[in-house]
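For this depiction, one protein chain was excluded, whereas all remaining protein chains were kept in their positions.
As written, the chain order gives the labels A and B, with residue 1 at the start of each chain.
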Amino acid sequence: MKTALALLAVLGALALGASLCPYPPDMPSGPPLHPPGPRHPLGTDDLGVDILAQVCHGARVSMAAGLGTAVLAGGVGGVLGAWAGYKGGMADALLMRLVDVLLVLPTLPLLILLAAMLGPGVDRVILVLALLSWPRPARIVRAQVLSLRERTYVKAARLYGAGTWYMLRRHLLPQVGPLLGASMVRLAGYGVVAEASLAFLGLGDPSLRSWGAMLNQATRFPGLYLTPYWRWWVTAPWLALTMLVVALAVLGVGLERLFDPRLRGEGGRGA
Amino acid sequence: MKKGGLRALSVVVTAAFLLTMAACASSRPATAPRVLRLGGGDWGYPAPFAYYPRGPGYYKMLLVFDTLLEKDSRGVTPWLASGWETSGDGMVYTFHLQDKARWHDGKPVTADDVAFTFSYYRKHPPVWPPDLENLERVEVLDEKTVRFHAVRPQANFLEQVGTVPIIPRHVWETVTEPEKFQGPSSVVGSGPFRLESYNREQGTYRFRANPDFWGPQPLVDLIEFVPTGDEVLALKNGDICMGSVPPDALAQFKDDPAYRVIRQPGFWGYRLVFQMEKVPLLSRREARQALAYAIDRAELVQKHARGAGVPGSPGIIPPDHIWYDATVPQYLPDRAKAVSLLGSLGYRDGNGDGYLEGEKGKRLVLGLLTDDKAARLAEIVRQQLRATGIEVKIEAVDMKTRDARIREGQFQMAITGHGGWGGDADYLRERFAPRSSQLNVAAGTPGYRNPRVAELARKQLEEMNPDRRRQIVCELQRLLAEDVPELPLYMTTGYLVYRPALHDHWITAYDHHTPSHSKLSYVAYPVKP
Partner (left out) sequence: MKGRVLSYLLTLWIVVTVNFLLPRLLPGDPFLFLSGEVGQEAAVLTEEQRQALLSYYGLDRPLAEQYCSYLGMLARGDLGFSIYFKERVASLIWRRLPWSLLVVGGATMLSLGAGVALGAASVWHRGQGLDKGLLLGLLVVGEIPPFLVGMALLVGLAGVMGWFPLGGARTPFATYASFAQSLMDVLQHAALPVAALAVSQVSGFYLLSRNSLVTVLGKDFIRTARAKGVPERLVRNRHALRNALLPIVTRTAMQFGAAVGGSVLVENVFAYPGLGRLMGEAVAARDYPLLQGSFLVLALAVLGANLVADVLYRRLDLRVGSP
């Protein structure tokens, strides 16, 4: 866990320090395909743009994507799941049908459609990812609320006439909070990978300089693996992406173990 | 040793030697079939209604089916038609068919088949449909003579009619749903090769030489198209005999005598289109000229194509085209000129931030629509325009979405890429002065109107004399270069590497970029320099 947090801190620093980079991330500042050296510590890409600058700015994009997805999907999914779990009946059935349908929809054409309809931008990407991933926290929260519903204090509060939103706000959501939080960390990881995959497929916003976009451009380079260029052009964003996702995953696994009552017991220690 | 014994010994030895020779001669294996292997991929069943609309499926179909004319490296040449006569006014064309032409099932190819083909295609257009709008009727004069009547004189009518694949009447006259008809009789053609096997999942084709072919004899017994993950690796392994090699990987083949390198002509290219109706700035010629000066097309070739390309010509017709006019203004990169042109329209960098602003102080921003594959190219264009002070917002969508938006005019500037730049110069008319009744889907430049261009475009289509027509087309190029209704960015050239030991008879049609697409490469047709 500690290493995970340390990694996250490093990447966060990169993201914040992006504006301190001497070279711009979207204009050429050196010879193309230059190997790492004193002026360009991570080398340059095929247009002569500094790779370190791109990695730093890419950190911003990836973190925004992760955070945005986590908050949006977690928030919407959590509330919907809690509401459905609490209300039961029609509302619950409707939600589960919706979840089933969403899980079954083909992602690729959905992505293309949304990309065509919504236009470019980080917010579009986050919206798309949130739309595709809210079922996951919804399900988890719903399951927990279903068991919470039977607790005595909840039943008592209902008898006293507490409204749905009051119940959700006061009692249920705070209880669900920790588990949802752990789930949100996993969502952040999913958001980062999904954004990178979108960008890798070329459907993201090309002016965003995300890590996935860097990989996209690098792997489209004809005959890349017969040249030495991949050693810095592919490795840098790949490493950064891996580090971020791994850190998030480790964090998420640790949190899940901490908060999920089912996983407690002899395995309650953090990683 | 006794003399008699020595003689006997020498007789025995000689006899043994002769016997061995005879044995070797008789047991010499029959010559292995000459097989040509090329990079494949699934492009559809090679029948006239079944190949895929994208890709080289059409050319595989042409190995099996014939057209009246063929194209070699110089121009149009007789093929299924051994000769033809044109009437003076360009309205009547009479073709004589090859005497020995036969279908693969043995029946002779007749003028009746030709007439049937055209009437059938009118009812059931094939995958790449011919433009038959100017064809009034087809007349059968006798078994081997067929006459075409045009509605009006049209300079490229001969080519339009001559490149239509001919199908046999006795097979197709009962077929009502041609795209579902894919049995063995659907590949009965008259061409130099027969389809032996096709596997859709693997993307493999095998064509066997037609022993009864009427024309120049096939040079190989089998042509096989096999799927390759990476063409360079497959070429090195000897899996294929010709492959496309990216410029960075060329070094290992250049100095090796076992390989030869061909540079392909640039007939596939990217262009920048302008939405002149919705963006008032782009409707001004000075603005478009400024963009032409601001975009360094040679740099695009260097950075995007790694040198495997040639800058597009502002006169639209590309440099490798037979009717290219090199005297058109080239708009060599000149930032100062671009800025001054935009300045004449009221755009200046008032606040020194490096960007141009208009009268109200609003920054000049243009949207650039591209597809996901050309996003890199769009990025380089954006960087170049940024250096001139123009801000560009790129939007990358998938290919069909971009096409749909271009067709509906929902863009400001857009980058699109396609082939066919080597074809008949009439595409200038289709792009910049289309007839209202017939809008080619690739055509139309929204908001562009130049009466002189429209007049010349119409004139070149009606001019039957090739030399005069060429002059008109050259003048058209100069006019278009001044107007810049679109900016051809660059044409991809690319390199093909092949092993001459396996096959050395490659012919590229004068208007095409790939020799392996031409059936002339596989038959004993004389190579013209």
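The working rule: contacts are C-beta pairs under 8 Å (C-beta built on N, C-alpha and C of every residue); 3 or more make two chains touch, one makes a residue touch a chain.
Because the structure is predicted, anything quoted here is derived from the model rather than measured.
J.: Which chains here touch the chain that is missing from view?
T.: A, B
J.: Which of A:13, A:113 or A:156 touches the chain that is not shown?
T.: A:113
J.: Among B:193, B:268, B:347 or B:498, exactly one should touch the missing chain; which is it?
T.: B:268
J.: Can you say which of B:140, B:175 or B:226 touches the chain missing from this structure?
T.: Residue touching the absent chain, from the options given: B:226.
J.: Using the definition of touch stated at the top, determine which of B:202, B:217 or B:344 touches the missing chain.
T.: B:202
J.: For chain A, which residues reach the chain that was dropped from this view?
T.: Looking at chain A, the ones touching the missing chain are residues 93, 96-97, 100-101, 103-110, 112-113, 116, 189, 193, 196-197, 200, 215, 219, 225, 238, 242, 245-246, 249-250, 253, 257, 261-263, 265-267, 269, 271.
J.: Considering the whole complex rather than only what is displayed, give the residues of chain B touching the chain that is not shown.
T.: 40, 44-45, 49-50, 52-56, 58, 125, 127-129, 131, 133, 179-180, 182, 197, 199-204, 206, 224, 226-230, 233-234, 237, 244, 268, 371, 373, 397-407, 416-420, 438-442, 492, 494, 513-514
In this section, only the chains that are shown with their structure count from here on.
J.: Within the complex, which stretch of chain B touches chain A?
T.: 232, 245-249, 303, 306, 372-373, 375-376, 378-380, 382-383, 386, 393-398, 401
J.: For the complex, which residues does chain A have touching chain B?
T.: That would be residues 26-28, 32, 46-47, 112, 115-116, 119-120, 201-207, 217, 220, 222-223, 226-227 of chain A.
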